[in-house]
Structure formats: structure tokens, C-alpha cells
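Of the protein chains in this complex, all but one are displayed in their positions.
First chain written, first letter: the chains are A and B, and each begins at residue 1.
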Amino acid sequence: MLKARLKNLAFQLAALILAFGAVSIILISAGASPWEAYKNMFLGSFGSVRKFAEVLVAFVPLLLVTAGLLVTFSAGLWNIGVEGQVVMGAIVTTWVYRLFLESGWNPALIIVLAILGGMVGGAIWAALTGLLKTFGGVNEIFGGLGMNFVATAWTIYLIFGPWKRPGVASMSGTEPFPDEFSLPLLANLRLSPWALALGLIAIVIIYFLLQGTYFGLRLKAVGKNFRAAYLLGIPTWRYSLYSFLICGALAGAAGAVQVAAVYHRLLPSISSGYGYLGLMVAMLINYQAIWAVPVALLFAALNIGSIQLPIVMKLDSSLSGVLQGALVLFVLLMEGARQKLIKRAS
Amino acid sequence: MQIELKRIHKHFGKVHANKDINLLIPSGAIQGILGENGAGKSTLMKILSGFIQADSGSEIILDGKRITIDSPADAIRFGIGMLHQDPLDFPPMRLVDNFLLGLPGGLLLNHKKAMQDFAALAREFGFALDPESYVDTLTVGERQQLEIMRLLFLGARVLILDEPTTGISAAQKEKLFATLKKLSAQSITVIFVSHKLEDVENLCGRAAVLRGGELVGELQAPYETLKFVELMFGKVVTLGEKQSLAQEALTLSLNNVALEDARIKIKHVNLDVRAGEVIGLAGMEGSGQDLFMRACAGLARTVGGRIQFKGQNLTGKSYHTFKRHGVNFLPAARLEEALVPGLNLMEHFILAEHPSGIFIDQPAGEKLAAERIQSFNIRGGPLSNIESLSGGNQQRAELALLQTPLDLILLEHPTRGLDIESVIYIWGKLKERCQQGASIIFISSDLDEILQYSDRILVFFAGQVSNPIEASQTSVEQLGQLIGGKGWADA
Partner (left out) sequence: MTQETLLIGLAGVLASAAPIVFAVLGETISERAGVINLSMNGTILLSAMGGFAVAYNTNSLWLGFLAGALIGALVALIVAFASVTLQQSQVAVGFVLALTCRDLSYFLGNPYMGLTGPRLTATPIPFLSDLPIVGVLFFRQDAITYLSFISIALVWLWIYRTRPGLVLQGMGEKPAAVYIRGGNVNALRYVYTIVGGALIGLAGPAFSLAIRAGWMGTISGLDGVGWIALAITIFGGWNPARAAFGAYLFAFLQWLGLVLQSTFTEIPSQVLQVAPFPLMILTLLFVNIGNTEWVERMLALLPEPTRKFFAKLLRAMRASPPAALGAPFERD
């Protein structure tokens, strides 16, 4: 037992070394010092309070999305449409804001309504993918991808059409809301403790949902063996839809936070790719909720730390994506190699 | 072509699937290979056709020359072609393309020539196949004809047919037999693998019987049917004391039920099952009993008739409705259909209880699991993952998952692959349920098991269903004949 665990660890360590090795080679071939690059990324994310606050700003939506994806992965579904669900959350949040901006209601109430609206928006968008799968026979990967494009197109339509800024519409998004409609932020930072709390509460709830409830247990049964779950009396397709709804709501919350706490308006790329990044986090942690916080934090730190690179080292900030991808890829490959070895041994 | 098999052994892990098989098949013979499911026929034929390799020390000698067959492609190069029970063809493709696929030749396909070859072969054997039509529109019999043509065109001098008469019509069977006799006259060796006595008697000049992985006897035409049955099913065992627990009340009644799937059609089934009664379904695999059983659980749709359960009409209802009314189905494929690999025993027991709360009551779950594990004698702890258990323990776990109260249990091969101790244990548990008034319908390929535990027996043969037979008034011989398609006039 212990030996198997050590072996497991060795494979994971090897994956880590291979990932950093590969990225180092890429850096050297780009004429940069790997050590400098890693150092700058670290300083760029943990070098000051302001920088770490930015890491947390990125951490919140990533954590929310990851929490949602843990549910769909548990149900055996590849919810690649999560990106569009984030976008739809942002759209509906903005819509609710616009609806009540002039109402004279208490801003706090409006903020809550807007975020709830975002969650509903994300959930509905996810449910559409779920219905396409259940009743249309469209695989959730392709349905989800299509829904992502539609969501993005819709954002752009709104920004350049009905919701355009007074004067000229541009890629810089809709007119920002007044400050009092923002989730309260820490002084001089973009970080909202409320948003951070929302993210942490979400992952804790999902952890318990999956580990400690009958619902989570049934969901896992559906994900691991659809047929046997049905024979055990679980209404399988309904559980698939539930998982889409939950994931969509959390992704929608991520989009809502982007609007309500970070940008205060709708942007063409409001999701910042957190949907896809969340899929990577979920794969890297092998779908175990317990690891979501540290890994999402690491990925957020890589994203923020790499913002430094163009200024300090004239390197593109997409290095973070390369490093994240290399980590996931090598972990997957080493896992495959490990299974292959076990099989050969038996 | 003459084939000689010498000292063929094959192990799959601990299972000894072929034990020291020695057999000589003369050139141009039609050799029957008979045996029950699991007797080792398929393994032997897979070895001969290169699909798997025998253990070292085994020898295959072709026309006096020792050969090694590493792959099916090798086998066909040596002139050995095999017709698989589930035809290995390409349903969405045209016949001519199926015919062409794998034939040697230049880069470009010559459809015109292929059509001519196809037509010539089809004419020679009198097969009415349209090369332009698609394989998924063909019957199983026609797909066999296509495969035979392809193998002969590839130069096969030995033709192995695995259960070829399953799922084909009587007319197609006649056609097939005529073809095989013609081939034999052209000194092509035919190996005919079957469990159907009648077919082997009608077609094969010689037959070898396998049982439990061993070659238990060789016979030559004309045959004595009784001798066959004895060889196939072993000596008739004396049955232990058995008592019927059947009561008066009806649980399930089928009224003129008709069923259909891609392979088989079943018509006009009438059956009344009483509380506490055990019904055994006998027949070779794929004869219709699996479809019948799934229909009794609401898992296969009926195309006619009524299914009534304790006076309520459940025709066309889903399995979940049946389940709510007290029907449980236990499939044979344990890890594929019945259990969830990756979940542990406790989680299975919890799921089966359909708890209504929100949070898992861990202590209660563990207590429940510990109880069930003890009362069903399962070797494993509450937290053992289901796939880590042995087959016998998985089967006990399945039984432990049955709900209470329960009125009808449907089981596919409840004791297949289990040791005798497990078998006795499992039937003990099932009989307890009967005592509580549950009826049981089960499928088994073990005739002794069927005779031992059933009150009444239905025999299935190619979609035909016999009238219920009283277990006390029949024998392994009679059942064996019925399963093999003989003696149906009075069944």
C-alpha cells in the first residue's frame, strides 16, 4: 500500500520535472533564462500585497468554475461549454444591473439580484447543452463548444448594439456602472472579500456535496456506470441535467463576479478564458475537490505572475498557459504510463 | 487439408480453458465440435484461427507440417478461415466493399472486377446477394454467405464456423448445409462448432465433444443421440431432496406477449408465475431467453400482449416502475451492468436503500454494510471497492443489494463461474426469499442447476418457447435434446 503510494508520488514528481524541463527548453530556445523567468513569475504574483491581491482576483472565478466542473466530471460529463456559461453569467448580471440602475433601490439588493441573475443565466445556458445532449443526441463537447461561440457572439452584439456606450461602441465594453454598484472592495485593491468568500464557500459546499450527500453519491454512480446506476434505480438522465445546472450556476457566478467586482461592465472577453482554465485545473487535480484550492491558486498565480514578463523580460505572458498546459499534459502522460506498467506487471 | 492438433493447452490466468486436446481432422471432412457454453470450443477455434495463441508445447500440424499461427492474417495465409458467431463485417458498408476489404491487390480498387468475382462466386453457391446493398440490411444468414464467399476467395482450404445456425432461418440453414457439403466434396475441410445436436447429426460425418476444456469423446456417424447428451452434459447426477415453495397467489402473468430485437422474434408467450415459485430458463445463449427476461423487468419493450404484475397492468412501463412494484433484475455482466466500479460496498448498499435525506449518515451506512457483509458472508470490508472483490463475493454483494420487500427476482446466470460452495450459498439465500413469497426467474446454461432449483422450466430454441415443463418430470437428456432443437413436436 505504502509502496504503491510512493510509486504514485514518483510518477507525479517525474511529471512535474518533465513539465518544467520542457518549458525550460522552450524558454532557452526563445533566448531567455528559465531561472529569471520563473523568478519573475514568482515575484509577479507573490512579490507584494497588491500583486497577491490580483492573484486572488483571478483565483475567485477560477475556483468557482473548477467547483462547478467537479460536479459535471463526477457525472461523467465533459462540460467544455463552461466558458460560455461564464459569459452568459456576465451577460445576465449586466442585464440585471441595467434593469435596476435607475430604480433607486438599495445598491446592495441590486448587487445580490445581479449575481443571482448571473447564476441563473449560467445554469440555463448549461441546461441547454444538457438538453441538446439528452434529447438532441448532440455530444456535450460539441454542443458546449457551439454554445460558447453563441455566448461570445451575443456579448459582442450587446456591446456593439443595444448596450453600446454613448458615443462610439468599442471593444472596451459597455459603460461602467457607478462605484456604489460594485461588490465592496478592499482599499485600493480590486479584490472583493465577498467574492473571495463566495468562491471558498462554493468549493466547500461542492466538496461536501460530492463527499457527504446522497445526491453526490448518486451523481458519482451515474458518472462511473450509467447503466448500473439506472438498474440501481437512479433516474440517470435527470441527474445529468442537475449536474449541468449546478455547474452552470457556479460558472455564472464566476461571470457575475467578473462584472460585479472586477470590471463593472460587460467586456468582449469577460471570461478571460477561466472556463477552459478551470477544465485544466480539474484534470490536474484528477477531479478531487480537496486539491482545488491550492491548484487553482497556483494557476491564478501563474497567470498574474506572467503579466510581468513582457515588461521585464520582453517575453509573452502566455508562458503561464504553456506551463499550465505542460503540467497537465505530463501528468496525464505519466498516469497513462503508470497504468500501462501496472497492467504489464499483472 | 488435414489438420492435426497435438497437446493443445491454453490458460487464461488461473482458468485452464483447453486441457491437452488431441484431434485429427482428415482433409475434406465435416468435423463437428460439440459442447456446452464454456466447454472450451471457442478457445480451441480461436487458437486455430490465430486470434489467440496456445500455451507453448501445443502443436498444430497442417498436412504433416508443423506451423505457428500468430494472427488471423497468418491463419488465412495457411488457408484457415473462420466465420465468427457475431459476423466480423462492416454493417454500414456495401457488400462489395466488405468483400474487397482485406483482399490483396493493387492500390486502386477495381470494383468492376470485384463485382464479377462476386457474381461468379454467388452464382456458384446459389447465393442471392446484391453487391450494391448494405450489410446492415442483411440477415445473419446472408452475412454468413458473404463471409464464406470472402474466405473462399482468399483461398481458404479449412473453414471454421462458430455456431453458424444461431439466428438464421430454416431455409437458410438448409442452404448453408448444402454449401458446406459441396465444399467438403471439393476437399475443403469444414469445422462446424455447435451446441445443436440435430445440426451436427445432420451435417457432420464425425464429431468431437468437449466438456470442461477437455476432449471427452469422438463419435462417427451414424450417431446415438443419448451418447451425445451423456458426453456433453456428463453423467446424470442424482438430484438432492428438493421442495417446492410455490404458493397459490399469482405474481407475474404474461398474456400472449410478443417480443422482438435485431436477432430474434418471440411470439405468443403465456406464463403465470406463482408466489414462491422458481422458473428456470434453459437454452443456448442467444436463443431468446435474455430478451424474455428483460421484458419481464420492463427493460425490453414488448411488441404485443400484456404483462400483469400482481393484478396490475405494467405493459410498456419502465424498469423503475417495475422496481417500485417489487421487481429486481440482476444482470450477468456484474461489473458492466450491475455494480459501479470505483464505489465501495457501503456506497452500493446506501444507493440500493434509496435514502431520502440529504447528508449521508455514515455510521448508519457502515452499520448497514457491516450487517449485510456478515449476513451474506462477503469477504471484504465496507470500504472495499467493488471491483477488488472476487467474482463470488461480487455475486453475493449483488444479492445483498436486493430490496425488501420483493416479489420477483430476475437473475441472469446467478452462479456462473462460481465455486460450488458459493453456488450452494447463493441458492440458499434465494430460497429464503422464496419462503417470503418472492418468485424467481433465472437463466442458466447449467442444466443440473436448472433441474435442481426450478419448479418449472421454459426451454428456448431460436426464439421458440416451450410450454412450462415440470422439473420433476423431466431429465437432463430431455432438456438437452430440446435445447439442441430436437423433440419440439411434443414440447
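Heads up, the rule we're going with is that a contact is a pair of C-beta atoms (placed from the backbone, for glycine too) under 8 Å apart; a residue touches a chain by one contact, two chains touch by 3 or more.
Keep in mind that what you see is a predicted model, and the values were worked out from it rather than measured.
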> Can you list the shown chains that the absent chain is in touch with?
Replying inline: A, B
> Out of A:121, A:248 or A:321, which touches the unshown chain?
Replying inline: A:321
> Out of A:20, A:42, A:160 or A:226, which touches the unshown chain?
Replying inline: A:160
> In the complete assembly, which of B:90, B:359 or B:488 touches the absent chain?
Replying inline: B:90
> Considering the entire assembly, which residues of subunit B contact the chain that has been omitted?
Replying inline: 46, 49, 51-52, 71-73, 76, 82, 84, 88-93, 97, 100-103, 105-109
> Contacts of subunit A with the missing chain: which residues?
Replying inline: 26, 29-30, 78, 80, 132, 135-139, 141-143, 145-150, 152-153, 156-157, 160-161, 169, 276-277, 279-280, 283, 314-316, 318-322, 324-326, 328-329, 332-333, 335-337, 339-340
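In this text, only the chains that are shown with their structure count from here on.
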> CA centre of subunit A versus CA centre of subunit B: separation in Å?
Replying inline: 49
>> Using the touch definition from the top, list the residues of subunit B that touch subunit A in their complex.
In response: 319-320, 323, 329, 331, 336-343, 347-348, 350-352, 354-355, 357-360, 401
>> Under the stated contact criterion, what part of subunit A meets subunit B in this complex?
In response: 212-215, 217-218, 220-221, 224-225, 227-235
